[in-house]
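Note that one protein chain is taken out, while the other chains of the complex remain in position.
Entry: chain A
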């Protein structure tokens, strides 16, 4: 069993994730006026349609393209010695520090503590009608799953087949799939929590919600 408290302490000790920015292809790199310590914005907008802060430009065959930050955060390092130089693809040009938000922390903890049931195929998934009714009425956490239970319907190319649950017994704590959207093979469909750990996880979630200080 995982020590959730320890995990949370670890996350608190380094409440960020470092992201290296690489050049997508060859070209001459130039940097706008940014320096380490500056904060940058990630993609934004309801549809993620607004690009983030420009971190660098790369020009190849008179085609200048900008390299933008995907997540908000702070610049840790900027390889300004590459300014005006021709670089190969995959060259690291910057390092960003992205401070974790409450939701991200919760999802990290959940993904480590829950049993994640993987998608057996790339397909669309639905709960079986009786489970679906239960989920709609009182949420996914009302469903207790047991090994061998017929839980999901996998739908692909008009072929629908049942999916049987394999794994430890417990309640569904998090659902990661959307009806009508394809899930890639191996991606988690839902996370199962053993009944005895349920109160502990709920505790941690509440603690994160109240205690976690968001930096941005």
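Observations on the structure shown:
Assume a contact is a pair of C-beta atoms (placed from the backbone, for glycine too) under 8 Å apart; a residue touches a chain by one contact, two chains touch by 3 or more; residues count from 1.
Here is the rule we use: contacts and distances are computed from a predicted model.
Its record in UniProt calls the unshown chain "Acetyl-coenzyme A carboxylase carboxyl transferase subunits beta/alpha", which is the match among "histidine kinase", "Acetyl-coenzyme A carboxylase carboxyl transferase subunits beta/alpha", "DNA topoisomerase (ATP-hydrolyzing)" or "Putative maltose permease". Among A:6, A:35 or A:62, only A:62 touches the chain left out of the display. Think of the hidden chain as still there; on chain A it touches residues 45-47, 49, 60-63, 65.
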